[in-house]
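Before we start, here is the structure in question, set down as structure tokens.
Note that this complex is displayed minus one protein chain, with the remaining chains in position.
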Amino acid sequence: MSRGRLEIFSDAVFAVAITLLALNLAIPGPGHGPLAGQLAHQWQPFVAYLISFFTIGVVWVNHHALVSGFTVVTRSLLFLNLVLLLFVVLIPVATKLLAEYLTLSGFGAHLAAAVYGMVGEGSSASFILILEWALREGRMQSPVPPDRRRVARLRFYLGPMTYLLVIGAAFINPLLALGLSGAIDVYYIFEQTPTMVRGIARPDNADDG
Amino acid sequence: MSRGRLEIFSDAVFAVAITLLALNLAIPGPGHGPLAGQLAHQWQPFVAYLISFFTIGVVWVNHHALVSGFTVVTRSLLFLNLVLLLFVVLIPVATKLLAEYLTLSGFGAHLAAAVYGMVGEGSSASFILILEWALREGRMQSPVPPDRRRVARLRFYLGPMTYLLVIGAAFINPLLALGLSGAIDVYYIFEQTPTMVRGIARPDNADDG
Amino acid sequence: MSRGRLEIFSDAVFAVAITLLALNLAIPGPGHGPLAGQLAHQWQPFVAYLISFFTIGVVWVNHHALVSGFTVVTRSLLFLNLVLLLFVVLIPVATKLLAEYLTLSGFGAHLAAAVYGMVGEGSSASFILILEWALREGRMQSPVPPDRRRVARLRFYLGPMTYLLVIGAAFINPLLALGLSGAIDVYYIFEQTPTMVRGIARPDNADDG
Partner (left out) sequence: MSRGRLEIFSDAVFAVAITLLALNLAIPGPGHGPLAGQLAHQWQPFVAYLISFFTIGVVWVNHHALVSGFTVVTRSLLFLNLVLLLFVVLIPVATKLLAEYLTLSGFGAHLAAAVYGMVGEGSSASFILILEWALREGRMQSPVPPDRRRVARLRFYLGPMTYLLVIGAAFINPLLALGLSGAIDVYYIFEQTPTMVRGIARPDNADDG
């Protein structure tokens, strides 16, 4: 019941953020040159939209898998969850920024990509706070045994570690930074670590096909 | 429980998208000529609003009917569902584009209508991915028997097949494309295929009156 | 379960619409004259905001009371509910229009108030469609007995009948139209018709204090 409300609030935030992403794709419209040309300039914003959409999607799926195994919801957890949401709602803003600067030369594009990477860093690092809360005693229906915690942690630490590379790559090539962000999405979409998944989430959510 | 969260997240996305549609109807306001004239120019955006509103509405009703019969929710299903949502959140953007170009002559209007059709194509085709996932063994409370699958598939394939016509019609007449989209809505609102509905959804949702 | 999803989707739409209302209050900001003056010009938009906020709030409370007594959810009901939502999401747009034109002299202010009244007419009339659906046999946990239906109908028909007056008043004085809309809110907030409420909603929702 209490967990239910944590999930409803979080899902509503994820839903609003993921829908606002699409608004970034609006074009200037009539009076700003042929539509075909305007749409052709939208391919980079569109790729950024796709990658950010799945970034939020992956956060939602992982949040779902993690939270569904919790036996208690404490005041601390509610605030750790707010820290995660704080970064998730910045994703549409950072995506708009990146999309606007991606095609421009100069320092702006590098900086925009770095800001984009920092928002990803924040949201993936917030997940670790929630994981560490979850690993303490009495908080999960099927607690992760000590010898599997390393694997569980590895899976969650991989995100923030890779976003550090995204931030670094931003200063080399903004498109490389965006590509790396996309690779993080793909990893979490196709990632299959049965032992870990079984330890973290309940079987009815985890079995795949 | 797990299905509940899939439904809550999807419903929140549908709700935000359907509400953002209405924002496209905002007029320039004072200082842009008589209000009566501004409103008179809004009839095409208003028709586009109505049609897109029921497009999202139909997606919601069909999603409701389909998902309510699932016995499991797998990680794959969550991502197939995200693909559906990816297109649904583009509907307000594509509707705004169409509304802006509908009354203009030239290639822009044709292209805007084609983009609108492509978004509809994407959302209706995503439904097929979810249907095919559902038709595999052990996933529905009342599985569709093999001899009725053809009918079930037909109902879901009709949407994407008609949206191909919408895309084609866009290059003949944008209003024809919009009208065809409206016809797809009307089909799914009034569609009554008892055998199929009984196979797909639970009786308590399906009986109508 | 099925009713739950109808409620979640509707609540999400009401929530987005009611939150978007507040965005109409944004002022031009720095560089457009003293802030005190800008805020002073916001009192009419603020009154319009308050009235529309409680209009959506009343729709939510009444929807809650009515739907919580349903024993079935049919496909027809889902679409009748969509018709209601179609008008609810127009309330922020109509409120913005009214707020912009309210202080101007000329036909624009009358027309804007009439459009505002028509949106209210649409949303309150949609409720009647849902009521009539509900009054048919087998659809409510505590069906309204035939001799009380007149009272039940009266309560729901009062809204659309008064909105007709709002539309008429719009052409006399826009502020009168807005005031009448506020009066409809006040009526539904304080309305206490025990016999009727007991027939329509379950006791646990209806008892007040």
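We call the chains A, B and C, going by the order they appear; numbering starts again at 1 in every chain.
To be clear about the criterion, a contact is a pair of C-beta atoms (placed from the backbone, for glycine too) under 8 Å apart; a residue touches a chain by one contact, two chains touch by 3 or more.
This structure is a prediction, so every number in the text was calculated from the model and none was measured.
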{"item": "Residue of A:R5, A:H41 or A:R150 in touch with the missing chain, whole complex considered", "value": "A:R5"}
{"item": "Selected residue (touches chain absent from view) among A:A22, A:A65 or A:L97", "value": "A:L97"}
{"item": "Option from A:I27, A:I51, A:L66 or A:V115 whose C-beta touches the chain left out", "value": "A:V115"}
{"item": "For chain A, residues in touch with the removed chain", "value": "1-2, 5, 8-9, 12-13, 15-17, 20, 72-76, 78-79, 82, 85-86, 89-90, 92-93, 96-97, 100-101, 104, 107-108, 111-112, 115, 136"}
{"item": "Residues belonging to chain C that touch the chain removed from view", "value": "7-8, 11-12, 14-16, 18-23, 25-27, 29-30, 34-36, 39, 50, 53-54, 57, 60-61, 64-65, 68, 189, 202, 204-209"}
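Following the convention adopted for this analysis, only the chains that are shown with their structure count from here on.
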{"item": "Chain copies touching (chain A, chain B) - same or different residues, decided at half shared", "value": "different"}
{"item": "Chain nearest the overall Cα centroid", "value": "B"}
{"item": "Whole-Å gap between the CA centroids of chain A and chain B", "value": "26"}
{"item": "Centre-of-Cα separation between chain C and chain A, whole angstrom", "value": "37"}
{"item": "Residue list for chain C, restricted to those that touch at least two other chains", "value": "12, 15-16"}
